[in-house]
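A single protein chain has been omitted; all remaining protein chains appear in their positions.
For chain A:
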Amino acid sequence: MSDFHGMDDLLQDFLVEATDLLSGVDNKLVDLERAPGDRALLNEIFRGFHTIKGGAGFLHAAELVTLCHLTENLFDKLRNGELEVTPEIMDAILDATATVRHMFGYLERGVQPPGAEAHLLQDLKNAVAGQVGVAVAVPAVALAPVMAESLAATGPDWHALHAAVTGVLIANNGPASRAANVYVAEASSTAFGRRATDKPGNIQMSGRREGERVRETAIRVDTARLDQVLNLSGEIGLTKNRLNALRSDILNGKQDGETLQALDAAVSQLDLLVSDLQNAVMKTRMQPVGRLFQKYPRIVRDLARGLGKEIEVELAGEDTEIDKTMIEDLSDPIIHLLRNAVDHGVETPSERLALGKPTKAQVRLEAHQEGDHIVLLVSDDGRGMNPENLRAKALEKGLITDEEANMMDERQSLNLVLLPGFSTAAQVSDVSGRGVGMDVVKTNIQKLNGAIEIRSTPGKGTTFTISLPLTLAILPVLLVRLGEQPFALPLSMVREILPVQPDEIQEIGGRATMVVRGEVLSILPLASLLGWEQVNAPEYGVLMQTAESSFILAIDAFAGREDAVIKSLDDFRPKGVAGVTTLSNGQVVLILDIKELLASRGDTRGVSRQALLAKLAEAA
């Protein structure tokens, strides 16, 4: 049930805008740590909280108003020079920002946020009053007896735990107890090395919270782009009128050259306008990736601080535009990659000093467009990865066999880190290294029809390259034929096309294979993947590359390539079919989901040479 009945629109608007604002504030806070006396910066941060407070008031989010108000007061004093930024004040401010973000989480779910933790409010009040450094984290010792006691009962008593950590008793149940849940989990896991008050900046980044995050449904579009859409649809209307007039002319028997020429001109104009309109509509969904990047410097800062590392985040290409849905789906993978870079990639300052590197490590996040792809780079100048070590580790964990390990090249070895259950950190830290995450990164990227590649130089650093299609709505496909039936394959998986010569087919281990430039690849006939009978001997092979393997898909013929507009089959989705598209002649074609086809088949061992060539022999 929503606490915001009748204000849903307003709430959406507020959240979109305020979240942006808060990300901006977060970044400015990171800058502020470097330049604590910068008045302009202080002023901007002040205004951020002030604006959020104003909006929250209209939503009757009293707790949010209270928190913002206190923080704003603090900044008022800071910007007027009455107070100076101290590490304690900074901690309180960062804590406040994190809590504001947490409250946004409640608003997103249509629930009034519970109050901020009392010690935070007290910290802020103390800071405003000029008393600094009063906040003391409750010693971890206090936690232990409570934990033991409550665990002895039916399970952890979150209220008692929360009370032990924060020194506050939760009065009401409802959302507040859920909040306690989150806070305690974080506070206790970060108890050593970090102060309990020093929460990671973005609570959402702890990811896997009961999947309660609601997708943003509102989008901000530049009015110029909307105007363009409007303009184009108007012109299409005019062209339609022209066509209507021509139609009645033609139906009335007027079929002279002039009329037909006018018809031709009108149709080509419509053609142009429609593709322009498609582009323009697509553009309304495009958002600068900077909105996504904004929140990362803060996250990295918090992580680095917790681990005692010095890291500078460099952002580049924030203006690059990506489809909005992709921006949302990219958020978690990039956080994982950054966490990894901070935790595993970058060395501690003393290690770096010993290696003759600058103590401050660089983590770089970059986006740019390459043809019809968007490329995202996450790189660090840390210790890099050693393919040898990775193979040994994977072997030890039983993720690969001895034989596989011996056959792996450097690229494949590096890709091992993307396997589920792979974690190179000898000790599991609270930041990363649970062996989950990297495989999630890969799955998420693949869901977006993207690919991820790893390059690493031991001692120099690691770069993760994510390449993504510009949009998810249009998919370049290769049309292949099996008999008379066309099928579409995502072009992103196609490496090359080659003829299948019977005398080049060899049988290894009972399956048909071909050697392509020294690489032994098994041949899988499309017919057998689909469960069809092989009618003709295949004439062509498509070298398909998935993240795990490469193979040759044997087909009968080609029908060209096309930019398919995907219609997804929402209610009815046969296995192995990603969607359908319509060809220019009106024919409906299935777009195949090769990975699913391979998986549904269970074994990908292929067929024997004989089975493959039986028909050929028959024909000959």
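One rule holds in what follows: contacts are C-beta pairs under 8 Å (C-beta built on N, C-alpha and C of every residue); 3 or more make two chains touch, one makes a residue touch a chain; residues count from 1.
By definition in this document, contacts and distances are computed from a predicted model.
Q: UniProt names the one chain left off this complex as which of "ABC transporter permease", "Peptide/nickel transport system substrate-binding protein", "C-type cytochrome" or "Chemotaxis response regulator CheY"?
A: "Chemotaxis response regulator CheY"
Q: Considering the whole complex, which of A:Glu17, A:Asp38 or A:Glu410 touches the chain not shown?
A: Answer from the full complex: A:Glu17 touches the omitted chain.
Q: Using the document's definition of touch, tell me which of A:Lys28, A:His50, A:Arg561 or A:Lys595 contacts the absent chain.
A: In the full complex, the listed residue that touches the missing chain is A:His50.
Q: Which chain A residues touch the hidden chain?
A: Listed in rising order, the touching residues are 10, 13-14, 17-18, 21, 44, 47, 50-51, 53-55, 57-58, 60.
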